[in-house]
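The complex is shown incomplete by one protein chain, all other protein chains being positioned as in the whole.
Moving on to subunit A:
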Amino acid sequence: MATETLSMGKALNTGLRRALDDDPKVIIMGEDVGKLGGVFRITDGLQKDFGGDRVIDTPLAESGIIGTAVGLAIRGYRPVCEIQFDGFVYPAYDQIVSQVAKMHYRSRGKLALPIVIRIPFGGGIGAVEHHSESPEAYFAHTSGLKVVSCSSPQDAYTMIRQSIASDDPIVFLEPKRRYWEKGPVDTEADYPLHASRVVRPGTDATVLAYGPMVRTALDAATAAAEDGRELEVIDLRTLSPLDLAPVFDSVRRTGRCVVVHEAPSNVGLGAELAARITEKCFYSLEAPVLRVTGFDTPYPASRVEEDYLPDLDRVLDAVDRTFGW
């Protein structure tokens, strides 16, 4: 075991460094990822150590970042693309959903595009508009893409390495508000990439979360425990494909489920989760699956983002409602 305490940002940096070290075909590309080390410094120092051909500062053109990554992948490289902020991914949307996602299928397996698209996503840092969005549903809806999100330094380190090693194209969502939170990282840890995980066992209700909301769900569970309710918190980790076996198992035991995410509720991940849980656990449910999400508004101005974002109290309120059914 080689365990150290790292922030999530540093864990990602360490994971990227290890990936560059392990495979000469791995390249990092994006806006300002070189000398600056990225606007969040996730690629800090990598260009200095691996050179401008491995850590490529690109022109300011998101479609170009993803489109050229497609060509580089066809050529045999493994590009790790950084999109600077969630709200800037849309100019690259066509390349991601029409090209990256479908090239393997269209070629009947003759081409694989081992591309990782890193996106710092979600709110809570007081940013201006277009810097706090949660675009996961757009990508999870697209066959051919895999979508994952880390919630801890350990997962950040392990999952970024697994994603880069995977031959699948992966949208890798980094909860930017958690970049600075520290935790233990076992650099030799080995576990499956596409697997959800019970992060806090409990018996009374199941709370599903991913990315930035895992911390919020855990805080809610701590508060609920003080009132005598044991919430089971599951970190989905993988949004496409979903790993629902542990979820079904949990809901069958608890009979209650609350889904938490920052993205708007309309046609969001929560809707899919509620439907799937209802299909599989209908006779175990004591209450409908409830959602605690951002509202169906554009992401608001930062002075009211705390009202928009699900917090501990809204999660607990939803848990209360499942008990009041």
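Going forward, contacts are C-beta pairs under 8 Å (C-beta built on N, C-alpha and C of every residue); 3 or more make two chains touch, one makes a residue touch a chain; residues count from 1.
In this section, contacts and distances are computed from a predicted model.
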Response to the item:
Of "Ammonium transporter", "Acyl-protein synthetase LuxE domain-containing protein", "Pyruvate dehydrogenase E1 component subunit alpha" or "D-subunit of benzoyl-CoA reductase", the UniProt protein name belonging to the chain not shown is "Pyruvate dehydrogenase E1 component subunit alpha"
Response to the item:
The listed residue (A:Ala11, A:Val33, A:Leu46 or A:Ala69) that touches the chain absent from the view is A:Ala69
Discussion item. Among A:Val39, A:Ala112 or A:Ala225, which one touches the chain that has been omitted from the display?
Written reply: A:Ala112
Worksheet entry | Option touching the unshown chain, where A:Gly87, A:Gly144 or A:Pro212 are the choices | A:Gly144
Discussion item. I need the residue numbers on subunit A that touch the omitted chain, in ascending order.
Written reply: 27, 53, 58-59, 61, 63-64, 66-77, 79, 91, 94-95, 98-99, 103-112, 114, 143-144, 146, 166-168, 194, 241-243
